[in-house]
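Here it is, the structure, as structure tokens.
One protein chain omitted, others in place.
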Amino acid sequence: MKSLRGVGPVQSVLWAIALVVLIVLPFTSAPFRVEQYITWMTIAVAAGGLNLLTGYNGQISVGHGALYGTGAYTVAILVTDAEWPLLPTVIAAAVVCFMVGVIIGLPALRIKGLYLALVTLAVATLFPLVIEQFSDLTGGSGGLTLTSEQLYRGSIRDRRVKWESPIDGLASDQWKYFIFLGISIVCFVVIAAIVKSRVGRSLVAIRDNETAAEVSGINVSRTKIITFGVSAGIAGIGGAMFALNKGQVNPTSFTLTLSIYLLVAVVLGGASTVIGPAIGAVIYGVFIDVIAPELPETLESATPLILGTLLVAQMLMAPSGIVGWFHDLTEKVSRRRQGGGKQDKNVDVTVTTHEVVAETDLETDPGGFHP
Amino acid sequence: MRPSRKRIWGSDAKSLSGRGPPVNNFLEILVVGIGNGATYAMLGLGLVVIYRSTGLLNFASGELAMFSTFIVWTFWNLGFPMWLAILGGMLGGFLIGVLVHKVAVSPLGDPHERPLAVVIVTIGLFLGLNGAAQLIWGTVDKRLDPWFGVSQITVGGVAIAWQKIGAVVVLFVMVLLLWALFKFTKVGLSMRAVASNSESSALCGVSVQNMLMLGWGMAAGIGTLAGVFSAPNLGLGTNLMQLTLVFGFAAIVLGGFDSILGAVVGGFVVGILSSVVPQYITVFEKMPLAPAFILILAVLLFRPQGLFGSKDVARV
Amino acid sequence: MSTNWKGLAALGCALVLIGSACGRDDGDDSSSDSDNGDSSSEEGAFINPSEDCDAYDGTAGVDGDTIKIGTIRPADGPYAIYDQVTSGLDAWVESTNANGGVTAGDGNTYQIELIKENDGYDPGRTPELAKKLVEQEGVFAIVGVIGTESNKAIRDYLNDECVPNIALATGSTEWGRADEYPWYIAGLPSYATEASMWVDYLEETNPDAQIALLYQDDDFGEAYRATLQKEIEGTDMEILAEQSYNPLSGGSTEAATVSLSQSGADTFIVGLGGTPCPATLTFMPDTWTPETFISVTCGGNTALSLAGGKDVGVLLAQAVYEPGDPADQDQPAVQEFMTNGAAGGLDEGQLTGGISSVGWSFGALFGAGLEESDTVDRAAIMNTLFSLEDASFGLIRDEMDITTDGGEDPWPLEGFRIVSRTADGSWEEVMPFNNKNGESNEIAG
Partner (left out) sequence: MSLLEVRDLRAGYGMVEVLFGLDIDVDEGELVVVLGANGSGKTTTLRAISGMVSATGSVTYKGQEVLGKRPDQLLGMGMSHVPQGRGTINALSVVDNLRVGGISRKDSEVDSDVELWLERFPRLGERRDQLAGSMSGGEQQMLAIARAFMSKPEFLLLDEPSLGLAPLVTREVFDRLRDVTADTSTSVLLVEQNANLALQFAARGYVLEAGEIVMSGPAEELQGDEAIQKAYLGI
């Protein structure tokens, strides 16, 4: 990942601004907004996990909403039934989802591409039904509420769990915000580390050419399965954060729509860039939670239409997402700064290296003709 | 004077009285399954036609079918006879399919090179068509009368709605037409050629873009029929096809992406399994699709290309 | 280069603005101001905010002669049909304002401002929207929130904050727990009470009814099922066969209906909501002609127009006047609704469809609370609504004895009559109105 290796001046300024905004935000926003920010974080983390699988490894999953849901339910069950403390449940959710991911990933050894997308689509569709089927454990259509015993109106009652801030002057939503921001940052650091490592390079190698990867000594099956597991585990952490943030889980929160939104976040921000899914998740969140409610009523119910149109337009005009688009932009700027037409050609060649490789393949690959 | 009824397996703690159906209604349920299966097969056929002509899977095909079924309803509601309304809807679907291909899909290039882009664009179309339908026709479900009426005939003690017989007949007519088109006509030959190797086809003088457009249009037209047969059962609303599509996908995964015969067999298997099995096995009562999925996973492990699919499909 | 810097700064500002535009100030102000009205801490009242609330602001959302209220409903997605309920509430607000407003018990006349939020029927989103209504919009009360799970998801919050949630658009038996959640009052009768009314009818007309039951696989359907089982205990009636249906499954109720048709039952109870309810009627084979009950939630013309004529003869427990029923046209409540509802923006289909009229009655319940209450104060309104005596509002039938008594009797609506659908789309009474006042919680068990 370029932004990690050689951080340019523009990027470092951007990172600094982002950091400041992230710290200031909970103090300038109403508590409900802060909870929405946390929701965006959960989507960002899950999309980051999905990106490992879909962006870097080329395995398309339309079913990560189910893994997010599995994480959320793991937390809810551990908190309500087993009375675990809150934070350790996040780790449990990651472990459970890793295992579920490995199982779901097994068919991926035989099938890939659009076929795999279909199988994962089935997983996404079945998830809420499975939850309702095992209602003794999951609470069925009523869902589960994460409760703790609290004094209320003179008697001890089960009330929704709250995040009591140990720091004076920090409201519970702000405290919760920083805890979840911490978890999110850890997740993205882990993702970045994976991407930068040898494992990350083998993911990309498998995506680009499975046979070549196999020949060069990569254990393709094992890598693909483990990627599915890790990706699922991270999605599970996102779901775990969801459950702890909302204090409740319900099957209708984890329908196919959620899986679609995770994919949208990945592609919008930029697949196979570390930070892209987070940016995609935030943009999506701003659109749904901030912009859409302010639209006039007829336009508000047109949100899916607007979203769908934007999505198609983006794939046609900026298929590499916001981050990819921004990279191109900064490359152009830095090129202009270097000045001189002579260098232009060189810079361009490096910018478009992978396109060139793809297109010169035509010399030997007749399948590359685009009618 | 009640026969004792028991589930085949799985005890149901909630049940106070035995609630399994009597064995003698197997045939009735089977008829239900065949009727549903015909609808799934039609949706599957639309998917197969797109796959065969363009090599991609269309996540928006359910919404296309829903949209054009609303067009059918609009004509029908204006007083057109049903068959004319359906023709109008198919034509409308055809035009939308052509437009979708031209505007959104064709610029993507080779779908095999960029499967993620295909998934995302068709998902974008899915959201967009759904939103557009809600804006145009509102949130209240519409009534579309069954094409073949509400009356039933009784065969061997089993009541069968004419609508179901109609669905099966229409399905077979469609299959026959498609088979003839692909087998005997120049257009069909061109479409098959483009799907297999668009570059060589172009070099042979086949107009690739026209064939792809035709494929999209035909698929959307066929999907309309799936909608016309689903709407009387489920109510014509914007979410008509969202879950039905999953059944259609199941049908073609089972039968094979590129096989017309596979879509039909797959559609009936999925329809029958999802209707019959939940009646006998309690755990599936809430997840009618699950038995079909289990079968599909088993099939995929041994024949990744599906029961009737050709081999190179698995390499998608 | 410099342009780039400007762009970055703008981006940063924009992000900060998203936050600060909805800054904290309002919320802090309102909570510090505890202007407890005298009437609200009345001796013996159901709610005593000075004891029950940490920080109580009884007049939040009241600004001069305007009262701000909020609601949450699905505006897109598969459940967007319920937006029609909110359209009815909206029409009540519009027409009330156009007619001068509500004259409250304090003698002042208020205009109502309604703020609508969209949760897409996902209870995971409802809490943040409820908080938005309270924290950012500063609403006085929340009215007519759609869906059992959505209302449950915000119950702890609204009760902790002491914000009224009036006319819940659901009949879950959960709303009988007013002792624990005193800021919640139902806008529909309990589903359990409705089911007990079916059994009352059967006891009179078919004491050894053999029942086939098709119920929705959630709290709503489960309430019907549990009540039926409880109420027929000790009678000669029996549930011969039952099937559940999950709307998320993507299948239709056809296989289940056909299966039930083979059970030999002479009574069929359709405990489903939405389109599957009328669709089930179309799946019944011609050879099976049981007495069929449908849920009150699909008793409107909009739903039954999907039954393709198979709705003739179905039975229903009815609590309201149906504006779409020719037989109810002369009722003053219906006439008022037809005139004012149209003025409030409802079209012909919404006026007679039987969905929007429900939301209209929700608004009317809130209006009744305002009119009857001595002061415009959150607790006072709730105390008024929890001590109604033979009140009347909206499109509720005159026979209904609308009486409440706090935790003892938290249900405003508890009575029904049984009606049968005729071919001309009206309802014919087959069993007169029966008030079950004060019994709802006992029926629910």
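Points to keep in mind about this one:
As written, the chains take the letters A, B and C, and residue 1 is the first residue of each chain.
Quick note on the criterion: a contact is a pair of C-beta atoms (placed from the backbone, for glycine too) under 8 Å apart; a residue touches a chain by one contact, two chains touch by 3 or more.
Just so it is clear, the model here is predicted, and its values are computed rather than measured.
Touching the chain that is not shown, out of B:Ile153, B:Val173, B:Leu203 or B:Ile294: B:Leu203 (per the contact rule at the top). Taking the complete complex into account, B:Ser310 is the one of B:Thr74, B:Gln152 or B:Ser310 that touches the chain left out. As for the chain not pictured, it touches subunit B at residues 186, 189-190, 192-193, 195-197, 199-207, 310, 312.
We take it that only the chains that are shown with their structure count from here on.
Relative to subunit A, the most remote chain by averaged C-alpha coordinates is C. Look at where the CA atoms of subunit A average out and do the same for subunit B: the two points lie 31 Å apart.
For subunit B, residues that reach two or more other chains under the stated contact definition are 131, 134, 242-243, 246, 286-287, 289.
Contact with two or more other chains is made by residues 125, 129, 132, 301, 303-304 of subunit A.
Put simply, subunit C touches subunit A in their complex at residues 1, 4, 8, 11-12, 15-16, 18-20, 22-24, 27, 52, 75-77, 80, 83, 116-118, 121-125, 127-129, 131-132, 135-136, 148-149, 152-153, 156-157, 160, 180, 217-219, 246, 248-250.
Of all the residues in subunit B, the ones that touch subunit A in their complex are 56-57, 59, 103-104, 107-110, 112-121, 123-132, 134-135, 198-199, 202, 208-209, 212, 242-243, 246, 249-250, 253, 257, 283, 286-287, 289-290, 293, 296-297, 300-301, 304, 314, 316. Subunit B meets subunit C in the complex at residues 2, 5, 15-17, 19, 21-22, 24-25, 28-29, 31-33, 35-36, 131, 134, 139-141, 143, 145-146, 150-152, 154, 159, 232-235, 237-239, 242-244, 246-247, 274-276, 278-279, 285-289.
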